[in-house]
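Note that one protein chain of the assembly has been removed; the remaining protein chains are unaltered in position.
Our next item is chain A:
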Amino acid sequence: MEPPPPTEAMSELFITSIPQSKSESEPMSEKMPGIKRDHDGVKKEKEVNASPFMPMFEAFRDELDEHHDRRERIIKASRDITAASKKMQVPPSPKHSKFSNQPTDFIQYIFSPKTVWKNRVRTLKSDIPPKIASETAERYAAMQKQFSAIAPDLTGINAWRYQRQISGGIQEYMEAVSFEHYLKHQRLITISEAAGTLQGGIELTGDDYVLGLFDLVGELMRFAITSMATTGSLPGGGGDGGRRDILVDLRELRTCFQALDTGSCGGTGLGKDVEKKMEVMKTCVEKVESAVLWLDY
């Protein structure tokens, strides 16, 4: 039982102390498996089976499970909303689906089969044809259903908690809503108008609103170019004289975006995304401008 001095070599200790502790006492070897505490037997059993912190961790587990469930529901809804929104902007058509993946190549739009856009909207500020109207209404209903399903997960303290998970879906939704609004009124939807269409108290953040509008420019480009390819003129303009055409609107939007100072956002979501989207937006406007040049030749 004499403790050997700590300076002794390990190999020696192995030889000296192991047999010692084994031969030393019966209860000792009984205690050894899995139990490091040396109180009396009964108390030991209890403490080995349950850590005193278990109730606390059980409460944490339930909280975290709830949080993960909410998070997953929101991610799924965000994806479904994105899907519904994309279908709304480009009503499904086997031929067109090929192009919807590559919205940047305008040559493809110019030569895209007319049939795809037959019966589609080609004018501004007029009512949307009933067939399309009912189609979009259906998609809206689908999106709204998703939104109201997750609304309870996104209220109160959680309004901002899952921002990263939901913002993709909200931006897509913004894109669809602002495009529809433009087709109907030839105006840009305001943030309060857009927020008003969202279900069940889901918050529309300024960031998601702006980022959705950036995507709207791409949508307007596709709309302008297909219209030119099918009707030979820019939507909105011509005809009755001084009316704005879509290119005027695109340029106005571009000016507004460029004037927006997001330098202060730095590393946050908006700062990063705006930089990327700004370039895409400029390209989109320029594509319509070059297409108009073609038209004039």
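One rule holds in what follows: a residue touches a chain if its C-beta (ideal position, glycine included) is under 8 Å from a C-beta of that chain, and two chains touch if they have at least 3 such contacts; residues count from 1.
The rule is simple: contacts and distances are computed from a predicted model.
*Asks:* When you check the chain that is not on display against UniProt, which of "Adenosine deaminase", "Ekc/keops complex subunit cgi121", "Translin" or "Large ribosomal subunit protein mL43" does it turn out to be?
*Replies:* "Translin"
*Asks:* Among the options A:T123, A:T197 or A:T262, which residue touches the chain absent from this view?
*Replies:* Checking each option in A:T123, A:T197 or A:T262, the one touching the absent chain turns out to be A:T262.
*Asks:* Just checking the interface: what residues of chain A touch the absent partner chain?
*Replies:* 1-4, 6, 8, 13-14, 17-18, 20-21, 28, 36-39, 47, 51-54, 56-58, 60-61, 63-65, 68, 71, 156-161, 163, 182, 186-188, 190-191, 206, 209-210, 241-244, 248-249, 252-253, 256, 259-262, 264-265, 268, 270
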